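The complex appears here minus one protein chain, its other protein chains still in place.
Labels for the chains are A and B, by order of writing; each one numbers its residues from 1.
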Amino acid sequence: MKVHVKHWSAVAQWRWNTGNNDQDDEGDVCGICRVPYEGCCPSCKMPGDDCPLIWGECSHIFHMHCLLKWLGTAPSKQQCPMDRRPWVTAERKIADTSNNPI
Amino acid sequence: MTSNAVRAQVAAKWQDAFTRLNRAEPGITGLMSFSEAWTLVTTFLKPYDLNDPTPRTQYDMRDIRTAFDTINKARRLPVMLENFLEDLHKSEHLIAREVEVYMNLYESNSDTETIKALIFRLVEWYNAWKPTPELGYTIVAAYTLDFQTHLFSILPISFARGVKTLVAATLIGTPSQPSHQHDRALWQAFDTLSLIERYETLIASVGYEYIESHVLEICTGQWAEPMLGNLRSWMIDKIVPWMLWPFARGATNADEAKAMMQGVGSRFDFHMHKTLCDLRTREIFDIIVDFPDSIGALQDLKECLQRVDQRAELVQSIRRAIKKRLLHPGADTKDILLSYVSTIKCLRIVDPPGVLLFKVADPIRRYLRDRPDTIRCIVASLVGDGESGDSLVDDNEPVVPLQQQEIENYGDPDWTPEPIDAGPDFRASKTSDIISTIVSIYDSKDLFVKELQVLLAQRLLALKDGNVDRERRNIEILKIRFGESALQMCEVMLRDMTDSRRIDQHVQSQHATIMHPTIISRHFWPALETSGIVMPGQFKELQHQYAQGFSHFKPDKLLRWLPHLGRVHLELELEDRKVDADVPPLEAAFIELFSEKNTWTVDELMSRVGAVSRSATLKALATWVDMHVLKEDNESVFRLLSIAEESNSGTRPSAPRSATVQDELPPVMSIQQQQAEQMKVYWKFIEGMLTNLGALPLDRIQAMLKFAAGYDRTIEQLGSFMEAAKREGLVTTKDGLWKLGN
């Protein structure tokens, strides 16, 4: 017998590719606002592209808006909130799709 | 031996009397003439027997007057009066005899004409024996009093009954106009005999009863128009003219008549209002159900209540009816809600300050709060889609933000104190609209918002064409009611839908695929369980492909599938036929495995697909069995019917048949959980049954559940539910009987 699939209306959740997608739990949160990455920062209403993440070379990840708020203050000294190293935004490679779970 | 003194006294007295009687006439002529006069008058006055055929002596009134004068001059009138009354007493037996005759007749035939005849006859007797008015008021009055006293002492009780019927006839029979000869004579007769005074209460009761029966006759069940105006005119046309005779006799003009009738008139008027009020109070529940067609009745009730203070009775009546006919397990939550809304609207008409509503609403609200599907009902109605019949939402009411219960603002210049019968808990809600009142059943709006999200999620995921216009409109309306921030999640849900289409277009343009996922933002949709099932074969491949395409388009993101959600439209190419099917992914996963090999055990299937319960597996497989694609060879072994086989239970055409598993809304929880949720509602019934009836067999429970609104489970499904309840310790079973307890 052959099964010909004509149309599949599937449902999926989008996740940020943070390199940490094995657990199927609540998901990691942004250290600054304590809201999950897939949620939005306190200043935004919509998650996703409108409230994206920012990756640091130190491998720490935040909501971009949260981090920029921090970096915009003098006391931040342009340091990563987690490790106090000078913040450098990482170069994003083309999607590492091997992370895609099946 | 009398002494000289006594003798002298007597002589003096004798002389006195003689002088008086003689009146200074010569000799004893005075005495003689007095004697003649006395004889004449007493004979004239003496009561005679009417039945006596002997013709009466004709008297010359001048002689009578002269004689009367004579007696008067001799100052013997009082004696004559006494004499007359004695004669009267002696003759009264004549009347008594006749009364007896008439009343015996009446008691046997109950014919009011008999009473009427008696009354007229009594008038005859009265008139016959009545002294002429020329003889002075005193004698006539004394006569009348005596006559009536005697009469009233001999009339039996049944006479009163007769009078009442007669009076009633004057009212009911022909239209009573004062000029109506028949009745006029009757009333005059009544008057003559002072029956009106004696039977005043009786006559009034005739009025009351007639008013009451009229009101009941024309107003019962007639709710569309107000009836009070009608009734008032009728009172004026019918009752007032009738009242003139008994209650306004002797009035010389309209104003005087009015003044005389005022007391009775206002009592009649009150009685009319009270009758109508009582009637509407009895009918109130059905009036509410009939709203808005019953608006006339409500206006009447409002007016009546201002006159007749029966608000407490009305509250009682509504409460009783609601408890008996509305708040019980057999009633649909939807119906209870609609009735509540109708009750609100009705009582707002009858009692604008809202005290009555407040007293009545509490039981309904508490009951609704206990029902698990109330919120769902309300929410579904808020996003009314018309198909659900009567909506709670009045499309003509402007959409306003939900109002909170306000605290009293004493600084408000328009502030008025609470009505006098408001209880201690009463809070005047300032014209809340219906929706606010309903939502305020629950203390927080959060529950509603949550339920809204669930409802929206279900609807969005069920959309076939991705057209979200309708839902967008609903959300806009709800934003006004609940506020923007409360509905932020819904906004995100809607945007996810449009984004999904855009993304899909992109991914398709790179690599066309038959897969069209809805991509959701996990924290903004209600709890959709992730599922660990693994889609086998080509499905896996499709997922992988799509995910790659997605990440190519959005390098920062990944997809996490919810494989148990969604739908698959597929075509099975079997050896001898094609089968078209539109099924949930689980079913699709299983059938895909059958393209690897023809026979599978349930365990094998479960381990390949993973993370799925046995019952879910069996249910999914059942779908294919129904379509004659699979067959259960024996316990837990399924075989592909590459070639169609005759099934035992009737044949179905083997022509390609498009089968759609019944369109369910995508489970926000799993299907099992959803059904479990619904069963919880029916659990209440079952619990009630077992409490009241003791132990029951399954088929009895099933039979009774069928009476519950919307119950559609098979007995097998009931069976497995009861088993589940048993595992939780809620019920036990013995010898096929179920009972409560552990």
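In the analysis below, a contact is a pair of C-beta atoms (placed from the backbone, for glycine too) under 8 Å apart; a residue touches a chain by one contact, two chains touch by 3 or more.
The rule is simple: contacts and distances are computed from a predicted model.
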UniProt protein name of the chain not shown, from "GPI transamidase component PIG-T", "Fanconi anemia group G protein", "Glutamyl-tRNA(Gln) amidotransferase subunit B, mitochondrial" or "UBC core domain-containing protein": "UBC core domain-containing protein"
Among the chains presented, those that the missing one touches: A
Hidden partner interface residues of chain A, rising order: 31-35, 42-43, 66, 69-70, 73, 75, 77, 79, 81-82, 84
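One rule holds for everything that comes next: only the chains that are shown with their structure count from here on.
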Chain B to chain A touching residues, read off their complex: 461, 464, 488, 491-492, 495, 499, 514-524, 528, 530, 534, 537-540, 542-544, 546-548, 550-552, 554-563, 565-575, 585, 588, 591-592, 594-595, 598, 640, 642, 666
Chain A - residues contacting chain B, complex: 1-17, 21, 24, 27, 36, 38-39, 45-49, 52-53, 92, 94-95, 97, 99-102
